[in-house]
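Inspection log for the structure reproduced underneath, given as C-alpha cells.
Here the complex is missing one protein chain, while the rest keep their positions.
Order as written gives the chain letters A and B; numbering starts at 1 within each chain.
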Amino acid sequence: MEQNKLWVVAENVDEGLREASFEVLTEVARLASRRGDQIMVLFCSAPDADVNKIGVELASYGADALLPLEVVPNSSRCVGGAIADLAKECRPDAIFIAETIWGHDVAAWVAAKLRTTLLSNCVELGLGPDQELTVTRHVYSDTVAVKYASLGEQTMVITIQPGLFNVKKAFPGKTINLLERHAAQAQNPDPVQVLGFIKADPRTVDIVDAERLVVGGKGMGTAENYKLIHEVAEILGAAVGGTRVARDNGWVTLDRQIGQTGKTVAPELLISCGVSGAIQHTMGLKETKCLVAINTDKHAPIHKLADLSIVDDAPRVLKEFIAKIKTG
Amino acid sequence: MFPRLFTPLTIKNATLPNRIIATGHLTHFASTDGLVTQRMIDYHEARARGGIGMIITESMAVHPTTAQSQYVVHLYDDKVLPGLTELVSRIKQYGTVVVCQLHHMGREMISVDTMRPIVAPSPIMDPMKREVPHELSRAEIKEMVESYAAAAERAVKAGYDGLEVHCAHGYLIQQFLSPLSNQRDDEYGGSFENRLRFAREVIAAVKAVAGDRFVGIRIDGDEFADGGLTMEDVQQIILALNADGLDYIGLSVGHCLNYPTIFPNMDFPLGCFTYLASNIKRLVDTPVYTSHRINDPALAEKILEDGHADMVAMTRATIADPELPIKAKEERIDDIRPCVACLQRCFGRLRMRAPISCLGNPAVGREREFAITPATNPKKVAVVGGGPGGMEAARVLSQRGHKVVLYEKEQELGGMLKLGSSVPNREELFNIARWQIIQLQQSNVEIKTGYEATLNDLRAGAYDAVVFATGAEYGEPSVVFTENVPHINLKQALELADDQVENKNILVIDRDYHNKALGIAEQLAEREAASVVVLSSEVDVALDMESINKMMAYERLNELEVKCLSKAKVERVNGKDFIVSHEGWEVVLPDIDLVVVVDKPKVNTMLAKQVEQELPQLKTYLVGNCASPRLTPDAIFDGYRIALEV
Partner (left out) sequence: MKVVVLIKMTTVIRGNPNRAENLEAILDPGNVALDVNSYDLAALEEAQRLKESIDYVHITAVTVGPESAVKALQIAHGMGADELIWVDAQYEGGREMELAGLLAEVVSKQGFDLVLCGLKSDDVGTGLVGIGVAEILGIPAVTRSVKIEILPDGGPLQIHRHVGKGNREVVHCPLPAVITVERSRRMPRYPGVARYLAARKKIIRYAVEQQPGTQVSLRHVETKKAQPRPKKIFTPDDNLSAADRMKMIMTGGMARKKKKKAQSVVSGSEQLYNFLVKNGFLKNKA
C-alpha cells in the first residue's frame, strides 16, 4: 500500500461505481502517468461484490491497486475514520474523492481526523515545476480561482467537482493489484441511526434529478392539453418537462426545458408527447434509459430514438391512458 | 442576454470586442493576378461593421506552388501590399481584430492554376485530387519555411493584428504531421519529433518576423482516418507547439479523407466538433477557438458558459448575416438571417470557381450594388406568390419604402420550400423561409394568405407594378415506360399514403439532376418501401447537386440500401420488370410497383401572361421559379434584385 502515493476513494451506487468516481480516476491517472505514481482505489464493497470484475474495469482507467473496505457501520464518519487511519499509516500524497454528497462527508471526516484542511470542490488538478501536485478551487461564487501546491509533508484531502472531466479508459488491458479486503470496526459505533428514506416529490424535483419524466412539445397544441402531461406525470410519479416551443408558449418554465439551451436529463423513463425531436432538444436526452415517443408524424426524428414509438394523437393517447388508469 | 459572448478578450496586444469570430474562408473575390479587390474589401468591411470580434481573412498563398484556384491572394509577392493594407485598415476601423491565414495546400490541390508540380513531404497521391506530388527536398523545405516567413512579414507590413499558420484541413503542414502523408526517412519524417519539425520551423520563422503581432494556429483536432492522427496525437502536437509559445489555438476538422467535415452541411448536429476544442482547453491556458456548425448566439454563449472555448467561430453564420453580432447584442434574435448549412452558394460556388454568395443573402459579395436604399419615388407594388422569391421581393420592397401587398393562395407562406424541407435532412432549409415570414410580419407589408390573386385583383388594386413569384409546378410525368405500372410526379410522391409506399418496389427517375430525386428516394426508403432504385442517364445521379450534400446523401442512401444507377436507360418493360441498360450491361429491376419521375417543374406564368395581355400598362417582373425553374437561392436572389430595380 505504501508505494501507492495517490488514493482515489470510489463511491458505490446500485449498479456499480459512480460515474463521478471514474471522472476523478481518469484525471488522477493522467497526472500519475506523468509523475510515475501508483494509484490505489478504495471502495466500500458489499461482501458479495465481484471485486475482480471491478478491479479489471478500474485498471483500464489507470488504477494500480484496489483496496476493498469493509467498515462497520458504514456511515460516512466511520468510513472516513477507517481511511484516515490507513492514511496515517501509509502517508499517501493525496486522497481524491468526487464532491458528491457522500464524497464530501467522507472527505470532511478524513480531513478532520487527519487535522488537515479539505480542498473541496476542486476544478483543476495539475503538476507544478517540481512535479508537485497543484489543485485549483473556485471561490466567491466561481469568480476567483485559487491555486495551491502541495508541500508534500501532509496528505492532501481533495474533492473534485463532478461533471468536468471526461472519463476515459486510457489504459486498456492494464492489470490491477487486488489487495486483501480491509475490515474496520469502529471503536465507538456511530450513535446516529438511520430510520428511513423519503423520496423526492416529483412535482418539485429538479428535472435533472427526476427518475421519470413526461415531456410535452408543440404537438400538445394547447395549454389545456398540456394539463394532461401533468396528470400522467402524477399517475407515474414523474416530473414534467418541455421543449423550447413548450416553454415559448408558456406551458413550462425555463427550468423545465430540456435540450441544448435547457437541461440534460437522465431519467429511467421518459415519455415524449408531441415532440419532433430536433437535435437541440434530443441532445438533452442523451442519458435517458427508456424513451417512449408519441407523435402523429411517423417520420419525426424522435421516433428513431424511441424504445416505443406510438404514431398517434398525443392528447388523445394521454386522455385514454388516464381514463384507463382511473377506471382500473 | 449573452454576457460571455460580449466580454472582450485580449490576445497579446490586440483586444477582441467580443468572442464571435470568422475563420478564414476563401471568397474568390481576389483578382486573377492574386490581388485584393474592392469587392473583397467591401465584403469584409460589412462584416466588421456588423460588430464581429475577429476576422481571419481567407487562406493566402505563401508560395507560387500553391493555389486553390485562380482567385487567391498571392501573399508570396509584394504586389499585394497596397490592396492588403487597404483591406486591413478598413476592417480595423470598426475595432475588429484582423488575422492573416498563411496557407500552402501541399498535395491537396491540382496543378491547373499554378501549372507547376504540386509538392508534399512524400510522393503519395492525394486520394481526392489524384495528382502525384513532388517530394520536397531538404533545400526546398528550407525555402518553404522562408517563404512562410516572408509572407508573414508582408502581412505584418499590411497591418494585420495577428497571423494564423494553417496546420489544418490536410494541407502542407498537416501532411508533414500525419503519418498517412509523411513517409520521409530524413529528419522531417518518421518519429513524432521529426514529423513535427516542419510545423515547428514554420511557426518559429513566422514568430521571428511577427514582432508585436500575435501568432496562432488552426489545426485539425482529429484526422478521422484510420492510421492517421487521433485526437490524442493531435493533443500531443498542440502541447508541443504550445510549449514553444502560441497566442491562440484554433480547432478544426476535415481533409481529403473526410472532406465534408470541413464544410459541415445540415446533416451535422450543431456544435458537433466543439468537443475537440474543449479537450484542448482543459490542457492549456492559451485561448482556444472552436468552429463548425455554430449558427446561433445562444449556442455560442452556451459553449462559452460551459467553458469549452474562449472564442466561437460563426463563419457561415456571419456570411449569411454580417450583422449577427450587433443583432445578438441588441437582442434582436429573430432578425438574424440564419445560415441553414446548405452550402449551395458559399462552398458550392467555390467548387464552380465562382465567387461566394449565400442562399439567403444575395448581398454577399455585392455589398455596394446591393445596398438597400430608400426608393426615390415609393410605389404601390403587388407581389404574387409567397415562396422564398416572392417573400424576398416583398421584404426588400417594403424596406425601401414601397407599399406592398403579398398574395399567397395557400394558407401558409413558404411556397415549394414547404415540400423542399420535408425530405430527410433538409428540414433546416425552411429556416430561411421562417426568417422571411417573421421579417414580413414585422414589416408593413399587407399579407394576404389563402388568397389567389386574379387579374381583377391586379386591375382593381391600383398597382404601379406587379412582381410575379408564382413558382413552378409539377405536371404529368415527362415519360411513361409502361401502362402496367403507375407513374407519378414528385409532388404526388411526396403525398403518398403509407400503404402506397410500404413494401413497394419503387423506381425513381432523376430528370431534375439536383437533390430532389435523392430526397424523395431517401424519404420513400425511410418509409419502408421494399426497395428504391434511383436511375439517371447522366454519369452520376443528382449530377448538379452541391457536392458535399451529395456525398452525405449517398452515405445515407447506402445505409438505407437505396441503389443508384447512373448512365442508365430503361430499355423495355416486361410486365412489371424493368430492363435497364447501364454502361453496356443489362440490369433487370423486377416487379416495380411505382415509378416516380422527378422532372424539372414547369413555370407557372398563367397570370403573368394574362396581365401582359390585359393590363399592358402595368409594369411586371418575374422572380424565381416562374421566370425559370431553379433553386431557392435563385428565387431569393431574383426577389432581392428585382426589389432594387422597381
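Observations on the model:
Just so we're on the same page, a contact is a pair of C-beta atoms (placed from the backbone, for glycine too) under 8 Å apart; a residue touches a chain by one contact, two chains touch by 3 or more.
None of the values given here were measured: they were computed from a predicted structure.
Shown chains touched by the missing chain in the whole complex: A, B. Among B:242, B:279, B:315 or B:344, only B:279 touches the chain left out of the display. Only one of the listed residues, B:306, B:412 or B:452, touches the absent chain: B:306. From the set A:9, A:118, A:215 or A:275, the residue in touch with the chain omitted from the display is A:118, counting the whole complex. Screening A:47, A:191 or A:250 for touch with the missing chain picks out A:191. Within the entire complex, the positions of chain A that touch the omitted partner chain are 23, 76-77, 100-101, 104-105, 108-109, 111-113, 115-121, 123-124, 128, 134, 137-154, 156, 161, 163-166, 168-169, 172, 188, 190-201, 204-206, 209, 211-212, 236, 268-269, 271, 279, 282-283, 285-286, 290, 292, 294, 304-313, 316-321, 323-325, 328.
Interface residues of chain B with the unshown chain, by the touch rule above, are 3-4, 6-8, 10, 222-226, 228, 230-232, 257-258, 261, 267-269, 272-275, 278-279, 281-282, 304-308, 528.
Following the convention adopted for this analysis, only the chains that are shown with their structure count from here on.
The part of chain B that touches chain A in the complex is made up of residues 269-271, 279, 282, 298-299, 302, 424, 498, 523, 526-527.
For chain A in complex with chain B, the touching residues are 165-166, 260-261, 279-280, 283, 298-299.
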